[in-house]
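Note that one protein chain of the assembly has been removed; the remaining protein chains are unaltered in position.
Order of writing sets the labels: A, B, C, D and E. Residues in every chain begin at 1.
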Amino acid sequence: MMKKNQILQKYAEGKTLVNGWISIPSSYAAEVMAHTGVDSVTVDMQHGMIGFADLMHILQAVSSSTATPLVRVPSSEPSMIMKTLDAGSYGIICPSVDDPKICKTVVDACRYPPLGNRSFGPSRGLTYGGADYVKYANDEIMILAMIESQQALDNLDEILDTPGLTGIYIGPNDLAFSLGVIPGSASDKVETAISHILSEAKKRNLFTGIFCSGLENAQYRKEQGFNLVTPGNDAGALRNAYQTFVGKLNDEDKSEIESTGGY
Amino acid sequence: MMKKNQILQKYAEGKTLVNGWISIPSSYAAEVMAHTGVDSVTVDMQHGMIGFADLMHILQAVSSSTATPLVRVPSSEPSMIMKTLDAGSYGIICPSVDDPKICKTVVDACRYPPLGNRSFGPSRGLTYGGADYVKYANDEIMILAMIESQQALDNLDEILDTPGLTGIYIGPNDLAFSLGVIPGSASDKVETAISHILSEAKKRNLFTGIFCSGLENAQYRKEQGFNLVTPGNDAGALRNAYQTFVGKLNDEDKSEIESTGGY
Amino acid sequence: MMKKNQILQKYAEGKTLVNGWISIPSSYAAEVMAHTGVDSVTVDMQHGMIGFADLMHILQAVSSSTATPLVRVPSSEPSMIMKTLDAGSYGIICPSVDDPKICKTVVDACRYPPLGNRSFGPSRGLTYGGADYVKYANDEIMILAMIESQQALDNLDEILDTPGLTGIYIGPNDLAFSLGVIPGSASDKVETAISHILSEAKKRNLFTGIFCSGLENAQYRKEQGFNLVTPGNDAGALRNAYQTFVGKLNDEDKSEIESTGGY
Amino acid sequence: MMKKNQILQKYAEGKTLVNGWISIPSSYAAEVMAHTGVDSVTVDMQHGMIGFADLMHILQAVSSSTATPLVRVPSSEPSMIMKTLDAGSYGIICPSVDDPKICKTVVDACRYPPLGNRSFGPSRGLTYGGADYVKYANDEIMILAMIESQQALDNLDEILDTPGLTGIYIGPNDLAFSLGVIPGSASDKVETAISHILSEAKKRNLFTGIFCSGLENAQYRKEQGFNLVTPGNDAGALRNAYQTFVGKLNDEDKSEIESTGGY
Amino acid sequence: MMKKNQILQKYAEGKTLVNGWISIPSSYAAEVMAHTGVDSVTVDMQHGMIGFADLMHILQAVSSSTATPLVRVPSSEPSMIMKTLDAGSYGIICPSVDDPKICKTVVDACRYPPLGNRSFGPSRGLTYGGADYVKYANDEIMILAMIESQQALDNLDEILDTPGLTGIYIGPNDLAFSLGVIPGSASDKVETAISHILSEAKKRNLFTGIFCSGLENAQYRKEQGFNLVTPGNDAGALRNAYQTFVGKLNDEDKSEIESTGGY
Partner (left out) sequence: MMKKNQILQKYAEGKTLVNGWISIPSSYAAEVMAHTGVDSVTVDMQHGMIGFADLMHILQAVSSSTATPLVRVPSSEPSMIMKTLDAGSYGIICPSVDDPKICKTVVDACRYPPLGNRSFGPSRGLTYGGADYVKYANDEIMILAMIESQQALDNLDEILDTPGLTGIYIGPNDLAFSLGVIPGSASDKVETAISHILSEAKKRNLFTGIFCSGLENAQYRKEQGFNLVTPGNDAGALRNAYQTFVGKLNDEDKSEIESTGGY
């Protein structure tokens, strides 16, 4: 039997999932992260410094952990979505799903016929997922649409109603930009939009995830009801750790070292 | 003029240096670390997951920062020492310098004639150091001998008296092992040995560095008088950060998450 | 004179061509395959675990053999098609050529003006093909359109009539999916479609190739009249070999080890 | 403060800029070139043998020099444009900007809101550009549209009037092809077109760059008034150097060794 | 608890182990092999086309399988032995263990003090083996000495009596060469030596492994009593598969295609 999607199972059980975010093109860094108890790891091919060879090595490295591998694809272009799935990703997070047509394109790329038009060629699916990968892949692969623009808000109902969509993932920084707010600044406008997306998604029993600016923000989003929270990325965690080392060892008052969160 | 060795200059000015430790084979992770204000970064080719191609990319990536690049070589074998210098390292940390003969081999490998027998072929030295690299390299390259065994303690005077040696670097874990102590456990025996090495080195005006189990330990070593402290490695920092994220977000009481320090 | 396309020459002489299929991102594995007597090798950038750096290394490695290098591109997107040609591929196999417009886009991307709009920048063409590459490339580069959907069947005549098209390549698995048949299962519907495509292509003197589920199937397709047959991919061959080793050495009755063919 | 774009500053001061062109996927070769005094280096992702991992390593390697890093992207597809900027490029040269719609797509991809729709996720921008990268990036990132077809000539006014465009870059080879001229041959038609583009761009105070077939041609283009000239690429320089070595050492009369210029 | 060494456990249960042999520098090929049911895979750093970065990726890729990862190191040089263990190998196969001094060097490199002098720095041991890796590694890491020369035969008793040695691995090709026999040719001399090594090893309850020229030979070695047999390497399997495809499809009588076994 094909390996089950662990986060879909935990989600069914009501657990709030902790997601790691990978922008460093190193399978060793990814493996270290995947073994810390995170429920899933997302390889960021949009803004992360990661090409396809890196992606494959990272997906292999995290396969020995219990963390479910996801990929944030660079765009809704179908051939790259299909290739990341063939490489063993158990789900994709697609940026800028601004209208229902894009959403359908994305869903179609992730589903074998007759549900979609994903091309046959499972590759690493056979080693990571199992020999019957093709038979069950449509049940295990998650499809998360990023809602991160005014346009997406305008089309929200139609996007969320796309058959086959697993859920949404909010990118608060691009959403802020689109609403005329500088990313990272406090904004009622952005918070209102986030609440609205969350509630519309929940209404339809859709899975909900969000990128957070740090641990504290992740705790807030968890309480707010998101199913999956990303407390920041690997580069940010490394930067913060060493900035703290340097600040303390140089006796500098760096109580105000700003988190650069997950970018 | 060849680029000066920044940490030799800061050392002359009395600053205690903060050193980053790189075990992740990613030039991007290394670049992020190098821009946090650390005074130097050491690429660990002994226990780090790093081959030569990774080393070169890492050395290139840190070249845009003010951090001085050092390499912990895998052993005292001269051809690899020379190659890491040709790749642009401004110093080497050599493991297991257990007797003066090894120490002389290491020093000879780092110095152009007539001071040593480093082979001519500067390569990246010309881009990172400058066109007159060969003329000044003997003045800028640091040579740190790791004192990390009973045998090295027995031979300490002769090792430290090796002409051309810049200083020492203590590996407390291997030193503990060699003294019959489990690495990481508190031990007067190990502390006594460390104090002895430190004081013998200082007596000769040698540069002193040490690997630390974390920030607190690094602060202690700074107060103890070490010139350079390494508060832990990149993989440990990443692991600690995500274990904290997971622990807090899962509401687990993980107040006792142990640092795995710099390995 | 630019190196001639070997398989175009053998095709003119009536030989049925044996094509290797590369999904493993290793130039060494590719080189081994290319020296087994195969007439061509196709690097699969759609479902294979292969990025651009891997592709270039593979194309270099097979250049010392007599096998003609082809690339199955990820999609009909022109810039990637052009880049694989610049890297030294002597032909492309394009997936999902479902209508004549796509077919024209693909042909245009493969032909320098005035026949198409391939951008100038021959790169590896100059080392693999020769200094007069640009002059003769339009004569040597093969363009094979994959016919693998109901839509492509519906548009078959117009697709096949696209000026400049060298021939077709059938993907039986995606074709089956599109016809409502599970890939790998016996199906008259699929066989009828294959025969139809074959005969329409031959009517127009187009080159015909097909992916096969294994040696036996390849022998059948050869007899059926295809010009080029792919008996399976590298990963499948490796898997089958070791599954046989394990089965026999463990005294298991694995007479029914299924070939996973070329995916 | 974010690191300033050096070539924009020198351009303001009226200096004609010398640009290196990178097609070799090696950060070491790139670093060597970047330290020769060139004002900028352009990594060619369209015809160069360069994938994303290579790009990142190259951008890191040139960061220690004073040369400004630019990228010739494979196409106007926005997600790749954004990713090369996130990797630290300070400008993009986009091929085949044949109409104003393409031009607007390109400009939008390079500008954060509200000027465009570049997605948030600065990554290497933070290490190369500085912590306030997002705030100032819109001022520093250059956007050069390649004018290299009859269609672009037909739409020249509208293309050049695109708000936010920094300037143009001429690809004489593709332009020749499009005008029915064999690339590399002398042609009044091509020269007339080049002069026209140059004068239209200058009329609007746009930045002007051009690819040249060698040093002599670059000197001519400088005198003609171009702001940035590319005297040829790395592979061509290497080829020419060794062809000269071989010709002279074999006592062959190779006075007619043709430059292969920058491709 | 540290992950147990699976082949040591199966060995204790009396199973004859099937070992895959990796010479292709691809983590994807390795992963495919590791999931075929082989009990272990050995990454060949002596004659395989594999550097350190490849090794790490391969070890990560096989970590998701039940196959135990071993490394054939290039030589008895300790720093490389230690580094392959830090990378997660659960055992090493060391070439040319020709005398007991070499054997002790190898054993010492594989055992933490007080049993040996392996340096502290577990790295991937912590992710693959577990957080208590250092505590239990001495129990799980296998040390196999290659007996493959007349000199080793002369010193056999002393080599086999080295405390801490897990067992032996026979390299029949080098052994043949050393005995004046052309590798691959039938030879009583070589067979007598093999039998002698096997029986001396068994007398001391040492683990016994051997490289085989193919499946048939592996079956013979299994019957002869070896605990672990290697039926050939990955490159050989791939070559054989495609040579068969080509031979059959070209209707050539290639009934005599020679296996090139594991090199």
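As a working rule, a residue touches a chain if its C-beta (ideal position, glycine included) is under 8 Å from a C-beta of that chain, and two chains touch if they have at least 3 such contacts.
Predicted, not measured: the structure shown is a model, and the values here were computed from it.
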Notebook entry, point to check: Which visible chains touch the chain that is not shown?
Noted result: B, C, D, E
Next item on the list: Kindly state which of the options B:9, B:66 or B:119 is in contact with the chain not pictured.
Entry: B:119
Notebook entry, point to check: In the full complex, which of E:53, E:190 or E:249 touches the chain missing from this view?
Noted result: E:53
Notebook entry, point to check: With respect to the chain omitted from the figure, which of D:7, D:38 or D:168 is a touching residue?
Noted result: D:38
Check: In terms of residues, what is the contact footprint of the unshown chain on chain B?
Finding: 51-53, 56, 77-80, 82-83, 86-87, 112-114, 119-124, 126, 131, 134
Next item on the list: Touching the hidden chain in the full complex, which residues of chain C are there? Just list them.
Entry: 27-28, 31-32, 35, 56-57, 60-61, 63-65, 124, 126-128
Check: Going by the touch rule given at the top, which residues of chain D touch the chain that is not shown?
Finding: 16, 18, 20, 23-26, 28-29, 32-33, 35-38, 49, 215, 218-219, 222, 229, 231-232, 234-235, 237-250
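Note that in this section only the chains that are shown with their structure count from here on.
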Checklist line | Duplicate of the C-E contact set - from A-D, A-B or C-D, the pair where over half of the pairs recur | finding: A-B
Check: If you average the CA atoms of chain B and of chain D, how many Å lie between those two points?
Finding: 41
Check: How big is the gap, in whole Å, between where the Cα atoms of chain A centre and where those of chain C centre?
Finding: 34
Margin query: By the touch rule stated above, which residues of chain C touch at least two different other chains?
Written below: 23, 25, 49, 51-53, 77, 235
Notebook entry, point to check: Can you list every touching chain pair?
Noted result: A-B, A-C, A-D, A-E, B-D, B-E, C-D, C-E
